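One protein chain omitted, others in place.
Here is chain A:
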Amino acid sequence: MTQPVMDIKDIELEFQGSRTLIDFVKQRPGRVVRALNGVSLQLNKGETLGVVGESGCGKSTLARCIVRLYEPKRGSIHFDGKDIFAAGAKADRSYNRRVQMMFQDPYSSLNPRMTTGQILSEALSVHKMRPEGEIASRVAELLDLVRLPQDAAGKLPHEFSGGQRQRIAIARALAVEPEVLIADELVSALDVSVQAQVVNLLLELQDRLNLTILFVAHDLRLVRHVSNRVAVIYLGRIVEVGDSETLFSNPSHPYSQALLSAAPSLDPDDKGSAIRLQGELPSPLNVPPGCPFHVRCRHATDFCKIEVPELRALPGRGEVACHHAEEVSENA
């Protein structure tokens, strides 16, 4: 049994909207966006955990909570047995070094006025990874690691293509020798042929450096390819989590089924199963009561409108949050 390095328990996060004039007149508080509604996840050492879901479901918010960019309202995140939001824990900068994040947009996540060399050496000196004298050689090593030419150190981000910029972002994250990488839509902004290059690099580095990766993405094919386990998230709640191959070949939650069947196949004759979701993601401003998916679900019963389903293990499958998981997965 592998040891979880990161234990996320029931985290909830709300964003307070500002009070509008109408709110003042009606004497009610401003509206609240419920971004995460009790997310629990374990991240095991050396694995890649994929997180998929539609936009606005809370994928990125979760990633940002993990690197302490947001503080959850309730719940806890334990890393290596320690609560990362405990009093005084924030002063401990070593967590920031051990868990690194890489962002989606390669055009805005690098400082346009710093050369690649400066970007990488800043990370090294802030965390005192190397004595001053060795920094230059470490930068060269890092560029080599992500297969960028050595003269890249003197260049500014605008001189690089999107794929190369994401390599710089990977090098920056790896500079401080982290144990966990949070990849938030790392390759979404890249073209297919370049995407494959970056994904290959990430997988290779993971094996070589024994990294644990949380891979947030909306491209299902890609998530299936890189992940050992996958979590499907819907309106700030995990609806299904399990082994990647099992989940993709036999999704148990009606939402996972619909999401997977919506991804267009490359085979023109494989029109996919005709599960088409009706309607759209409800706004997180107004999360439906009961199971958040019941408004779009074909299997919904009256019970689903009242009671929120808990995640529970299903034999031969992963964990599913659905009252009717047994019947649904049988019919699939």
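Everything below uses one rule, namely that a contact is a pair of C-beta atoms (placed from the backbone, for glycine too) under 8 Å apart; a residue touches a chain by one contact, two chains touch by 3 or more; residues count from 1.
Keep this in mind: contacts and distances are computed from a predicted model.
Student: For the chain that's not shown, choose its UniProt protein name out of "ABC transporter ATP-binding protein", "Deoxyribose-phosphate aldolase", "Naphthalene 1,2-dioxygenase subunit alpha" or "Simple sugar transport system permease protein".
Tutor: Hidden chain, UniProt protein name: "ABC transporter ATP-binding protein".
Student: Based on the whole complex, identify which of A:Leu62, A:Ala153, A:Leu220 or A:Ala300 touches the chain you can't see.
Tutor: A:Leu220
Student: Thinking of the whole complex, not just what is shown, which of A:Glu71, A:Asp144 or A:Glu204 touches the missing chain?
Tutor: A:Glu204
Student: Which is it among A:Thr61, A:Gln166, A:Ser244 or A:Ser329 that touches the chain not included here?
Tutor: A:Ser244
Student: With the missing chain put back, one of A:Glu12, A:Glu54, A:Glu122 or A:Glu141 would touch it. Which one?
Tutor: Among A:Glu12, A:Glu54, A:Glu122 or A:Glu141, only A:Glu54 touches the chain that is not shown.
Student: Taking the full complex into account, what residues of chain A touch the chain not shown?
Tutor: 48, 54-55, 161, 163-164, 191-197, 199-200, 203-204, 218, 220-222, 224-226, 228, 244-245, 258-259, 262-272, 276-277, 280-281
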